[in-house]
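Note that this complex is displayed minus one protein chain, with the remaining chains in position.
Order of writing sets the chain letters: A, B, C, D and E. Residues in each chain are counted from 1.
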Amino acid sequence: MAAATMIEYDEASPAVRAVFDDIKASRNVLDVNNFWKYLARDPALLQRTWESVKQVMAPGALDPLTKEMIYLAVSVTNGCAYCIASHTAAARKAGMTEEMFGEVMAVTGMANETNRLANGYRVPIDPMFD
Amino acid sequence: MAAATMIEYDEASPAVRAVFDDIKASRNVLDVNNFWKYLARDPALLQRTWESVKQVMAPGALDPLTKEMIYLAVSVTNGCAYCIASHTAAARKAGMTEEMFGEVMAVTGMANETNRLANGYRVPIDPMFD
Amino acid sequence: MAAATMIEYDEASPAVRAVFDDIKASRNVLDVNNFWKYLARDPALLQRTWESVKQVMAPGALDPLTKEMIYLAVSVTNGCAYCIASHTAAARKAGMTEEMFGEVMAVTGMANETNRLANGYRVPIDPMFD
Amino acid sequence: MAAATMIEYDEASPAVRAVFDDIKASRNVLDVNNFWKYLARDPALLQRTWESVKQVMAPGALDPLTKEMIYLAVSVTNGCAYCIASHTAAARKAGMTEEMFGEVMAVTGMANETNRLANGYRVPIDPMFD
Amino acid sequence: MAAATMIEYDEASPAVRAVFDDIKASRNVLDVNNFWKYLARDPALLQRTWESVKQVMAPGALDPLTKEMIYLAVSVTNGCAYCIASHTAAARKAGMTEEMFGEVMAVTGMANETNRLANGYRVPIDPMFD
Partner (left out) sequence: MAAATMIEYDEASPAVRAVFDDIKASRNVLDVNNFWKYLARDPALLQRTWESVKQVMAPGALDPLTKEMIYLAVSVTNGCAYCIASHTAAARKAGMTEEMFGEVMAVTGMANETNRLANGYRVPIDPMFD
C-alpha cells in the first residue's frame, strides 16, 4: 500500500478538476505538477494551498522572479529535494539566469553559515536593531 | 566565565583593526555590529567571513536589496534571532519597504509550509524537472 | 566500502538477536525493519534505542496512534525520507485513516508556516503565556 | 526603528478589526494574541493566515487537542520560542494534562534522535514501505 | 500557570533524588543543571535521558572532549540557546581551549554552508561514496 498516490485529472472529482483547471489557466500549462496531484487526495487542502500560493506569488511590491528566488533559497535551506527541483524550474521560467542562480546559492550558503556563527558566539542583538 | 566576549576597536590587534576599518569604510558606518566584535576573537575567521560576505553581497546579477531579502528569508527559516534583527535592518537600509517585508515573510512562510507538504506526501520529482 | 551495511538475523551476535527477538515479539512481525538492521552494527546503540522507543511509544496518557502521528509530524518537519515512510506505515497500522493523514499533514504544514511568521515578525511572548 | 510593531484594536482598520472580531468570537477570548497584532501590519496576510488556521484546526477526523499537540511537537522541533509558549497554552486549554505534555515531549525528542540515526546510517527504505 | 516549573532536590520524590544524586556524583558537582530540574517533572523521562546521556558521553573510542565538541556543533546547528550555553561550558570544562572553540565554530559554519550548496546544486553522490 503506497503512502501516497497521485490523482490524475480523468479520475478527479469536480472540485479537484476546478482547482486543476485554475492552475493550468493561471500558469498557462497543459498539466499540473505532481505536487498538486498528490495534494488532490485532500480536496480542501488542495484548494486552500493553491489559493494561498496564487495570492502570495502574484506580482506585488516584489516581482515574481524575486519571489521564486526567495522560495528557492528557503527550499535549499530546508533540503526539500522536490521543492528545489520545481522552484529552480519555476525561477528559470520567470527569468533567473545562470548568474542569478549562482548568486542565490552563494547568498543562501553564506546566510546558513553566519546564522550558525551568530548562534555559536552567542552574539547579543545590537541595541539599534531592536 | 562568559562563553563569548566582545572585542572593541581599542583593544583589537592590528589585523582585527584592519578588518574593522574595511567594514566601516565599505558600509559607511561609524562602528561595526556586535557580530564582527565577537568573531574578532578568531582573527582568521573574522577576515575570511568578512571577505566572503563582502564578495557575496556585492552588486552582481542580483542587486543588494534582493540579496538582503534572501538573507533574511534564510535567517527566518533557521530561526536565528540575531540574524533576523540585523538583516531586517540591512534590508530596510537597502530599500525594503513595509510592503516588501510583508511579501518576503509571506513567501518564506508559504515555502516552509509547502516544503513539508511535499515531504509528507512523498511527491516524486516530475520528469521535466530532472 | 559502503558507509553502512545491514546485519541480518543469521549473522547477528546473541546480544543483537535478543533485541531482534524482542522487537519481533513486541510488534508481532516476522522480521525487523532495515532501521534496526543498520543500528545492529553498534549493539549498545541498538539496545538503548529499542528500549527507549519501546518505553516512549507504549500506551500511556496518549494512545499509540496519537504518538505515531506526532512522530510522523516531526519526521516530515525534518525531511527524513526513511522516517516518513516507516512512520506513515506505522501510523496506518495503528489506525490512521486517509482523512487523519490529511489532517496531520495540514497541521504540520501550517505550524511550519506560522513558526516562521512568528520568527520574522519577531513577536514577543504574551505575558499570559510565560 | 523597530523591525515590527504591534497593531491594537483601537488603531486597526475595519478589515483588521473584522478579523480580530472573528478570532475573539471563535475562541471566546477578550483580546487576540500578539501574533495576530503583528500580522495585522499586512491585512491580507492576517486574513489568509487566520482563515487557514481556523480551517485546519477545526474538529475533523482529529480532535482539537490532538491537533494542538502536533502543532506543539512541530514548534518544539523548529525551536520557535513564541510558538512553543502559545501552543503549550492552547494545548493545555484544549485538555492536555501534565502527563500528556510529558509524552508529547518524549515522542518529539525520540523522533528527532532517530531521524538523525536513520540519516547517519543511511538506511534504505524497506520495500514494504514504498 | 507556567508552562514548565523546576523541581528542586528538597521537593523531589525519592526516584528523582536518586537520579539527581547520580548526576552529582558522576559529574562531581554540588547541584544539577536546570535541564534536569525541568525533566524531573517526568521521572521516567528524567531517568531514561540521564542513563542514555551517561552511557553516550562516557569515554569510549572518542574522548569526552571530542564528544562535547560534537554535541556543541549539533546544538549550534539547531540554534538551541540553552544547549549552546550548557555544552560550551561542558566542553570548556573537558579541556576545550579558545582556539579549539574557534575551530569548532568554523567547521560548523562551513558545514552548514556547503550542505546547502550541495542541496541547491543537486549534486549526485559519487559512485565511490555509495
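Worth pointing out:
In this section, a contact is a pair of C-beta atoms (placed from the backbone, for glycine too) under 8 Å apart; a residue touches a chain by one contact, two chains touch by 3 or more.
Quick caveat, the model's predicted, so the values are computed rather than measured.
Considering the whole complex, the hidden chain is in touch with A, B, C, D, E.
Among D:19, D:32, D:65 or D:84, the one in contact with the hidden chain is D:84.
Subunit C residues in contact with the hidden partner, per the touch definition given at the top, are 1, 3, 41-42, 44-45, 49, 78-80. If you put the missing chain back, the residues of subunit E touching it would be 3-4, 33-35, 38-39, 41, 45, 49, 52-53, 56-57, 60-62, 66-67, 69-71, 73-75, 77-78, 80-83, 85-89, 97, 99-100, 102-104, 106-108, 110-115, 117-119, 121-126, 128-130.
By the touch criterion stated above, the residues of subunit B touching the omitted chain are 2-3, 44, 48, 52, 55, 129-130.
Operating definition for what follows: only the chains that are shown with their structure count from here on.
Shared contacts of subunit B and subunit C, meaning chains that touch the two of them, come down to A, D, E. Repeating the A-D interface with over half of its contact pairs identical by residue number, the matching pair from A-E, B-C or C-E is C-E.
Rounded to whole angstrom units, the spacing between the C-alpha centres of subunit D and subunit E is 27. Contacts with at least two other chains are made by residues 3, 52, 77, 79, 81, 84-85, 88-89, 102, 104-106, 108-110, 112-115, 117, 119, 121-122, 129-130 of subunit C.
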